[in-house]
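Removed: one protein chain of the complex. Kept in place: all other protein chains.
Then we have chain A:
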Amino acid sequence: MIKNYFKIAFRNLLKNKVYSLINISGLAIGMAATMLIGLWIFDELNYNNYFKDKATIAQVFQHESANNIVDTGPAIPRPLEFALREDHADNFKHIIMASWEQPRYLKHGETNINRLGHAIQEGATEMLNLEVVEGVRDGLKEKNSIMISKSTSASLFGSETAIGKIIKVNNQHDLVVTGVYNDIPENNSFSDVDYLIPWKHYISSQEWIENAKTSWGNNSFQMFAQINDNTTMEAVTSKIIDVKKNASPEEAEFNPQIFLFPMDDWHLRSDFENGVQSGGRIENVWLFGVIGIFILLLACINFVNLSTARSEKRATEVGIRKSIGSHRGQLIFQFLTESFSIVLLAFVVAIGIVLISLNGFNNLASKAIIFPWSNGMFWLASLLFILITSVLSGSYPALYLSSFNPVSVLKGTFKAGRYSSLPRKVLVVTQFTVSIALIIGTLVVINQIQFSKDRPVGYNRDGLIQIPVMSSEFIGKHETMRTQFVASGGAISMTTMSGPATQVWSNRSGYTWEGKPVGFQEDLAHTSVNYDFVKTLGLKLVEGRGFSRDFPTDSNAVILNSTAVKYMGIKDPIGKYIRDSDVDDPFTPLKIIGVIDDMIVQSPYSPVKQSMYVFEKYGNIAFYDLRLNPAKSTSENLALIESVFKKNFPNTPFDYQFVDEEFGKKFRAEERIASLARVFTLLAIFISCLGLFGLASFVAEQRTKEIGVRKVLGASISQLWMLLSKDFIKLVVVALLIASPVAYYIMGQWLQKFSYRTSVTWDVIAIACFGALIITLITVSFQAIKAATSNPVKSLRTE
């Protein structure tokens, strides 16, 4: 019996090639899109699966409150380590202190490479289950050792063993390679970590780190932990939550709360809003999951519509089968078998589409997804996917077709009822509602990105580069370098900064100033800068001046941004002082010499943070910022700058970043969403139009005789075109009326998460509406005009 069903299905496919093509290609595209989204979601949900002990690993976070705003982050003070080891050790398998991920130069012989890595305590290799392929697992025991990834070993030592060899780190420290571990795969935390140096080495390398040992206020470190198997994250958090508050009365005023942030949440649920976990990338997982389901539904709708529209063609078969003994259940099963075979065929095509487009998709989504050929779960999920799609697309046609009365069918009096096209109309409206809503959504995302890109950034990003200079060999050389860079003609000015121009690396509190409200807990972004700061970055001074060599006292001067002046409530700031609130050991008061227009350093979607720019005097230089010479080309400028750099630091690779590119990275997450949304919207529109095209050709075919008669009676081509197109246009207009307010509401909600945001404007909705109508007209016109221009004699004769 099933063989017979498959046979009929196959012959029907061959007989109606156009409809089969529309059905299979629509379904295949829909299924491919859904599969890609499925693979993406699978990848997202399996983040950090490399770590076997994922369920018990956490990072130690803290909430801190200032002025009733709770700030949450991973930065913790050093004494926390000792407190946890002393009083709470029985809860943990591992307590691991670590530095922030940092690029360092690794040099062996003539090879000098720049790699990211951590200084970390020795239990890390065990906690993270690193696969050590050479050397020892506890390779971080000795102070002057280093463990490197396999790829780093290959870069530095080629095929030779790395063990026992010496790597010069940042042209400064000689460390012996004690272990080589397999690179941590993509899609995991630490996947870009290429070396680990001992924590012991790190804390002894710089004085401030040693001094931070007892400072509860210096949140400059991070801590990872693995809890014991017999406890839970919540239980441990409840025990350690007040450790800092109890240990430090000064810090208690910020109500610090220590908690474990589970590895399971690092990737997908990393956002906190005023101390409460508020989602993160998981929202994108939901968003694209819903889009995937919608696209599949759109493709299924095509199948349903074309199957039911062509029902009269299948009616005779139903009648005959019923008359020779088939009951309805068997017919339902037959039609479901047919949809299953079509879906199966579409699935095979979809796999082909996925394989062809996977590279492009990976680029678009910034992923490294590999097609899971050997994953049994994938094939099981695929089978389920095929069955669900078959039932979704096949059940209504099966129920509808099997319900035909054999008497009227066989008598030849069967006509689909007056309302039989209603479900089809509803489904077309559904398709276009989804497509139009997606168009509006995508346009709003694109608008939001553009709106934020157009926001004045407060400085001139173009022709500005920053050179990372974090190793000690650069200390004290910036004035010489500045002179040489400018003299070379590659740059017109240079300053130094303690952090990149596009990030805040340090926040400070503990200041007083004239008029500071009682109990006010300030939180200021703090950057050390140098002479020519205003000039090099192209900042706009609102009042006062920049740091100048003409004023020796500028070493104790500070520049504020406009937001800081408002935030601190300082009237007429120029000439006023900011002092240290620590009366026992105060630093020299800082004189406010200038106020600059707000410079966007952090998120372009958020308000600018109150910031202070102090004059650098402790060697706190992370970057040289250079304004390139506008009279020369960029490549000329870079060549000149590189030659100066190489002359002074022959053993250090010349690395630089364009500030505008670094700034552009801030839009990546949203741009990625926009690109994906654009692709899926185009697919949704394409699938919907494919269905509409099929329906239009069906209607044209069905009305051939009517068109012939009308032509004979004098109807013009344009009148016939109108006649055939207007029904579809009506459906799209209904879809517009439903989609517009829904999309308006949803996108309005989405925009709420940005402080600096555009709104869902009527022109966006108008563009979407106009676009949808044009696309519909083009789609249906092809069939309408074809029918309207056909020879009426021919169509009437066939009757």
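Note that a contact is a pair of C-beta atoms (placed from the backbone, for glycine too) under 8 Å apart; a residue touches a chain by one contact, two chains touch by 3 or more; residues count from 1.
One rule holds in what follows: contacts and distances are computed from a predicted model.
**Q** Name the chain not shown, per its UniProt record: "Putative ABC transport system ATP-binding protein", "Hydrogenase", "Transmembrane protein (Alph_Pro_TM)" or "Malonate decarboxylase subunit alpha"?
**A** Answer from the record: the omitted chain is "Putative ABC transport system ATP-binding protein".
**Q** Going by the contact rule already stated, which one of A:D53, A:E317 or A:D523 would touch the omitted chain in the full complex?
**A** Of all options in A:D53, A:E317 or A:D523, contact with the hidden chain holds for A:E317.
**Q** Can you say which of A:K200, A:R328 or A:K425 touches the chain missing from this structure?
**A** A:R328
**Q** Contact with the hidden chain only, please: which chain A residues?
**A** Touching the missing chain: residues 1, 4, 7-8, 11-12, 15, 316-317, 319-330, 406-407, 410-412.
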